[in-house]
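Missing here is one protein chain; the remaining ones are kept as they sit in the complex.
Every chain is named by a letter (A, B and C) in the order it is written, and numbering of its residues begins at 1.
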Amino acid sequence: MADQPLLTVESLYTRFKRGTDTIYAVNGVSFSVSAGEVVGVVGESGSGKSVTMMSLLGLVRGRATVDVKRATFKKWELPRLTPRQLEDIRGREIGVIFQDPMTSLNPVMRVGDQVMEAMLAHQYATPRAAFNRTLDLLREVGIPDAVQRFRNYPHEFSGGMRQRIMIAMAIACEPDLLIADEPTTALDVTVQMQILALLQELRERRHMSIVIITHDFGVATNFCDRILVMYAGRIVESAAVAEFVAQPAHPYTIGLRSSILEIGSRGRPLSPIPGLPPTVTEPPKNCSFAPRCPYAIDRCREELPELRVLSPGHEVACHRAEEVISLAG
Amino acid sequence: MPDSDAILTFDRVSKDFVVRRRVLHAVNQVSFSIPVGKTVGLVGESGSGKSTIGRLGIGLLPATAGQVVFKGQDITRLKPNALRPLRQSMQIIFQDPQASLSPRMTVGDAIEDAMNIHGMGTPQQRKRRVEELLERVGLPVSAADAYPFELSGGQLQRVGIARALSLNPELVVCDEPVSALDVSIQIQIIQLLQDLQREYHLSYLFISHNLAVVEYLSDVVVVLYLGQIVEQAPVEELFRRATHPYTRVLMDSILRVPQPGESARRFTVLKGEVPSPFSPPSGCPFHTRCPVAIDRCSKEVPELTLIGPDHWVKCHLAESAS
Amino acid sequence: MQTAWYVVKRLFTMLVTICVIIAVSYILMYLSPGSFFSVATIASAMSTLEVENPKLYQEYINSFLSRYGLNQPLWHQVLQYVWHSITFNFGNSFTYPTVPIINQLKTAFPISAELAFGAVVLGVVVGIPLGILAALYRNTWVDSVLTSVSMIGQAIPAFVTAVFMVLIFGVYIPGVLPINGWGTPQQAILPILALGLGNIGVVTRYMRGSLIETLRQDYMRTAEAKGVKYWSRILRHGVRNSLVALMTVIGPAFGFTVVSTVWVENIFSIPGLGSLMATAFVNKDVPLAITDVFILALLILVTNFLVDIGYSILDPRVHLT
Partner (left out) sequence: MIARIAVNQQPGNVPRTARKRSQWLLAWDRYKQNKVAVAGLVWVVIFFIFGVIGPWVAPSSYATTNYLMANHPPTWAYPMGTDSLGHNMLSEMLFSVRYALEIAVFASLAAFLLGTILGLWAGLKGGLADTILMRVVDFFFAFPAYFLDLILVTKFGRGLGPMIFALAVTGWAGYARLIRGLVLGMRNGEMVEAANALGASPLHLARKYVFPNVVSNMIIALAFGIPSDLTVQAALSVVGMGLNPPLPSFGNMIAAAGSNVLGYPWLMYWPAGIFAITLLSFLFVADGLQEALNPKGGS
């Protein structure tokens, strides 16, 4: 990665109050995204993958506390920005796409106006120019009859079309970074492919960085340059896709990888990861995966494994990573 | 295609719904059967009618036309009272276990109520059986006293399975039982379903939009598009020789993790989206999106044609090829 | 086109409903024992006239008998009465047989309508901003104060509020505002306030609830992610969508306002439909009573109709069918 990092995050912590409990959703996450890079954040529900990204943008809902040592995006130091300044960055410098295109669009506002609003909020274009640009954007994301469709309401579109509108909205101000939070999960399989193809095309055309949050290894490994695996609010493994595919090192990654059914899996014995992903209600002091880990030793239950470099570009948070590789391989 | 070994047979079954005075042909002339102790996988996208077929199969919905035959008995036109005793033998597992359980009933009560309805055993025997079932599906006995909102999705799906099993069914309709679950949990449930099938000699109608899951579990695969069967074959045959363009597209849509050294793939794109089932296209329903459609496809409805051992396809191009 | 068809359908349903209301009212009032459409009742209502002008008295008795067809079968009477009502041919009342009911309504209706309209406008104009405020400052003292006050407004019916106002402005600070009559703008202040406080309470509470619910929606986060500024987000996305939900409670609240005018008019001695109704019921002046009910019910039906139309304008997902 010779590229200059676009986004660098160091020691991000997010916790929520839920009733009397405190949920430790993100527990010390550090990573960076280079210009033009596509990073996949993979994990199961509750792993903190979505909260991590939303924390950076000030978009976490509920009673959340975010602590971060450093989060540099281009020339900005995100934690030091006022809400007003962060508003200027959201949508202008960083675009976001959410999972559920059914609920993420305002049902009583014409879709064209919603796309235009993104530009007008940042004085990115004059109303006249924004209108024309909206039509261009709608065409670019593959919505036929843009002129007529501009005036339609979200409920008049299919799920896939709504996700295209979300994408048009997110890229309207030509952001350098696009965050896509499970952008295809709610869609039919054939439509998933269309959306991924669209994102891939946009990425190549506009040379923007993308962080895609997904639970789907298939999506992540085919779409991304680099993958971060999260478990219980921590990054447990980070590697370029080629390395990731060739030599996964964390037991959770390996377990998850073999949990995926692919065509041709028939007849193969299943090897599920036992147990359930935990809900973290106190700051982790040991490896959260240890109770489910076939390689766990006493040290894992006592000492928190830090993310360490295994080989250049490949980081893992496991005390026994080297042994795991040889055992699993 | 009547089949004496079949536990359940669909014979030219159709189902129409009337939604705001418009008729929706949710299921159109569907025929297939589920052999005893086997699994038939039903694949399709939203609007393909796969869930409707599942409900028709166990008499939760009456068919508009055709026959649904369960163990030699046509259940299509049975009165609710006559159908009720049969319910013990055919059960269903839902996609969203949370929604299918009453929030006001503990897990134990929910499972027990199933036996209660059919007057099975004494209260003590039922309590015992609830505990056995919970253990069998991998839950601690203490879960009996929990309310549904206190359990996770995977745990609730186990409860749903235990409840279905409590009646000793012979046929279980699994309606997207793993779609809402986390990846690591999905495979636990799949394994559980597979183990239970062997143990209790169950027959499954397994509904899913995920071809890989269907391939893993099914003996026969039925591919649906807009309420019609477009391809149907034994599982090995289908995956060796998928013929219908839609089946092939579905197979391409499964993103597999590339092998080491293999480069990431481009995403193949099937144009358009599933048309509205209210106004299905003329001719072959798939022709509007088909990459290889010819003139004839928009005009003539293709016939279901046998192109291999038990391999049926509904496509003009396959007809001419065979 | 679709809207026009809907309007026609709705108007037709309203017509049917109002006919049924009139018919049911008439039948209830007619059915013995104690039928009100009897010579005896009519006679007792007009006893003074009997003494003053026996000839005229007999004329009126005869005209009532023929008007209501009291010697005809019931269904005939009902149909005739309904027809008279919906063609606004109300005849004369028992208590003032010389005055056509329509003339009494002509003076009373505008007063009640003004009162109700004033109270509705007050409720909306004050309630919506207060509701927004309470929602934005939820779980703070601002919210607690607004919520408590609006609950008081919602709980205490207009006639109790009105009586308190009479007490305050009649006994403690007399002369500040008039406590009875109608005609000057000052005289309208207290009645409209008494009626409007309930509306303010209802609108504030539901606006608050509705906006809090809206602020939780995914599209609010989308707007935030786009970088839309705070107030723009609150107003264009939040409030706009909350109004849709608010519409569903506003209809019944406004209907209740119309009912409340009856009480408030009686307490402030305002010569509107309500005062007319009170005397009619006490004097068993059946034609006037039923006509009054008919007019007020009509007012409520029309209000609900307008609310539904407004609803469909605010929410494009609502298909008027």
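Things to note:
Just so we're on the same page, a residue touches a chain if its C-beta (ideal position, glycine included) is under 8 Å from a C-beta of that chain, and two chains touch if they have at least 3 such contacts.
What you are looking at is a predicted structure, and each value in this text was computed from that prediction instead of being measured.
For the chain left out of this panel, the touching residue among B:Ser152, B:Asn168, B:Thr268 or B:Ser298 is B:Ser152. Within the complete assembly, C:Leu28 is the residue of C:Leu28, C:Val99 or C:Val125 that touches the hidden chain. The residue from B:Gly66, B:Gly138 or B:Pro245 that touches the chain not shown here is B:Gly138. Across B:Ile7, B:Ala114 or B:Val274, the single residue that touches the chain missing here is B:Ala114.
Contact between chain B and the absent chain runs through residues 55, 58, 60, 83-85, 87-88, 91-92, 94, 96, 99-106, 113-114, 117-118, 135-140, 142-143, 145-147, 150-152, 154-155, 160, 163, 167, 188, 191-192. As for the chain not pictured, it touches chain C at residues 17-18, 20-21, 24-25, 28-29, 31, 34, 138, 148, 151-152, 154-157, 159-160, 162-164, 166-167, 170-171, 208-209, 212-213, 255, 258-259, 262-263, 266-267, 274, 277-278, 281-282, 284, 289-290, 293, 296-297, 300-301.
In the analysis below, only the chains that are shown with their structure count from here on.
If you draw each protein chain as a dot and join the dots that touch, you get a simple line with two loose ends. With each centre defined as the average position of its C-alpha atoms, the distance from chain A to chain C rounds to 55 Å. Mean C-alpha positions place chain A and chain B at a centre distance of 32 Å.
Residue positions of chain B with contacts to 2 or more other chains are absent. Counting partner chains per residue, chain A shows two or more touched chains at no residue at all. Of all the residues in chain C, the ones that touch chain A in their complex are 216-219, 221-230, 232, 236-237, 240-241, 244, 314-317. Interface residues of chain A facing chain B in the complex, by the touch rule stated above, are 44-45, 158, 160-161, 188-194, 196-197, 200, 215-219, 221-223, 241-242, 245-247, 255-257, 259-266, 270-274, 276-277. Residues of chain A that touch chain C in their complex: 57, 59, 61, 83, 87-92, 95-96, 98, 100, 103-109, 117-118, 121-122, 153, 155, 166, 169-170.
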